[in-house]
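The block underneath contains the structure these notes are about, expressed in structure tokens.
Every protein chain but one is kept in place in this view of the complex.
After this line comes subunit A, so read on.
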Amino acid sequence: MFRLVPRKEPNRAMLYATPFLAVALTIVAGFLLFGALGKDPLHALFLIFLKPLTDFNSLAEMLVKATPLVLIATGLAIGFRAGVWNIGAEGQFTIGAITGGSVALAAYPDGGPLLLPLMAVAGALGGMAWAAIPAFLRTRFNASEILVSLMLVYVATLLLSFLVHGALRDPEGFNFPESRLFQEDAHVPALIPDTRAHIGFLVALFAVAAAYVYLERLILGFQVKVLGQAPRAARFAGYSEKRIVWTCFMISGALAGVAGLFEAAGPVGQLVPSLPVGYGFTAIIVAFLGRLHPVGILFAGLLMALTYIGGETAQIEMSLPSATTSVFQGMLLFFLLATDVLVNFRVARTAKPLATPSGAAPKLKPAE
């Protein structure tokens, strides 16, 4: 049989190589998968990983998808570093869209230069409020934040549905469960003219830079890392676990909320029940693929956006199943975690029952 033995000092180079290795393994597995489906694997992989890079519009779409992924993953990564497992970013994303979008709808049809910043703040506050629930339950009652935050996702999704069927429904919308289209001033300005890429991406870049400074230069970020790696050492140093847990939830909630608002006020332009499409969950993959490091997350977010766009192209052009993108993302996380395990552990064979008779000792080399 086999068992896993921890390595004393994981190879640093391998630690950074695993994301690339995971991508490579995903491509190999995808190759086999498409082959088994009877599709041309080379063409499929070309469509998924390379075609989007050759087309200007696809590149802009990549930024659209990468924006929420990077925003959310950056916040989550800070929490994950502290051992705070906020799995419910999808819910915080949805609530952020609701609160931010409500500001626009409340002001309708008025606008002004302050409207969008106000919406962003409202979105962030909404995400924070939603994240405050698991934060409170964990710090007060020691409830698992994994379960609480995850289940609140479904509450948030249903809340959105409830609101667009009722209070926020477009009065001139023929009873469709949608809000009004936001007024002009409530739209996130485009980053690249005539594409859907919006300035939310710049905000994401700023979040990445800020998270980098937070984690590498601030004592607050240091406290986060200490709590995640050695909770007893955090107590020894006198860092308050409660405060760190709250901070992590507030940061990740705010970023997820803002991401939700950008999605509603950007590419979608209104509140619809189908607004949450899983960015909050995919962002978990992005955070780990990026090694919980802000800069890594930026690249991982772009890669993940690529699989979204490429997956869609492949679905259309080769009539592949719509699950293709999910399968690819799942494989990516699987291979990443698997290679991670092998970097931190080595596989050892457990001792086999002794075959040699006890008298016949193996010949040993005499020492010189």
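By definition in this document, contacts are C-beta pairs under 8 Å (C-beta built on N, C-alpha and C of every residue); 3 or more make two chains touch, one makes a residue touch a chain; residues count from 1.
Following the convention adopted for this analysis, contacts and distances are computed from a predicted model.
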Which protein name, taken from UniProt, belongs to the chain you can't see among "SiaC family regulatory phosphoprotein domain-containing protein", "Acyltransferase domain-containing protein", "Thiosulfate oxidation carrier complex protein SoxZ" or "ABC transporter ATP-binding protein"? "ABC transporter ATP-binding protein"
Check each of A:4, A:202 or A:218 against the chain that is not shown and name the one that touches it. A:218
Given A:237, A:295, A:323 or A:337, the residue that touches the chain left out of view is A:237
Spell out, residue by residue, where the missing chain touches subunit A. 8-9, 217-220, 222, 225-226, 229-230, 232-233, 235-238, 240, 351, 354, 356, 358, 361-362, 364-367
